[in-house]
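A single protein chain has been omitted from the complex, and every remaining protein chain is retained in its original position.
For chain A:
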Amino acid sequence: MRSTRAASAVVLTACLLALAGCRASPDPATPTSVWTPSGSPSAPAPGPTSAVAPAEPALPEAATEASERGARAFIEYYWALINYAQETGDVARLKALSASTCSGCSAGITGVRRLYRSGGRLQGGDYSITIVQIGQLHGRDPSHVAFEALVRVRNEEQHIVHPDGTQETQHAGAHRVAVLAFWLVDHWRLDAMELRR
């Protein structure tokens, strides 16, 4: 007779490595404390779209350095923000870049905010500035970086529309303003603003 030998086998190939379906997750960049202005780049809309609300001025690149050039750029930027605030009532960026001890800054910010919140507004009155004198203040500690500047400010004619609808006109003028820019780790702040005679 035939002898039959049967063998059954379940063959299971146990291969190594089945690294399937893993999520490719590149290491995220290390967060850093770069100060980024939140204002959108100013892109003046000409012509028929000029009725669109003005864009907040963008921080110039030069204003991010702790130098005289940086202080100049910051002071010019600050005045651009003042014009923007007068036109829109938006004082958020100005407030962020002003020291709480700067009474002149606070007065301007509070005045604009109150006027707009109560239903008033400002028309015209843009300031244009020329920095006529700037110098660094030196204390004992060289880590303190501060620049004082005398700024010649020209204001255009302006109509102040009060909440009750009455209007007041401010004529064009020119004045001198002393300002103090103080460097804080990675950005400038205005620490003083005074009208000078």
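The rule is short, and it goes like this: contacts are C-beta pairs under 8 Å (C-beta built on N, C-alpha and C of every residue); 3 or more make two chains touch, one makes a residue touch a chain; residues count from 1.
Going forward, contacts and distances are computed from a predicted model.
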item: Protein name as given in UniProt for the chain not displayed, "Monovalent cation/H+ antiporter subunit A", "Gas vesicle protein", "PKD domain-containing protein" or "ABC transporter ATP-binding protein"; value: "PKD domain-containing protein"
item: Residues of chain A (touch criterion as defined above) contacting the omitted chain; value: 4-23, 25, 27-28, 30-33, 82, 85-86, 99-101, 103-104, 106-108, 110-112, 115, 122, 125, 127, 132-133, 135, 137-141, 144, 146, 148-150, 152-156, 158, 160, 170-178, 180, 182, 184-185, 191-196
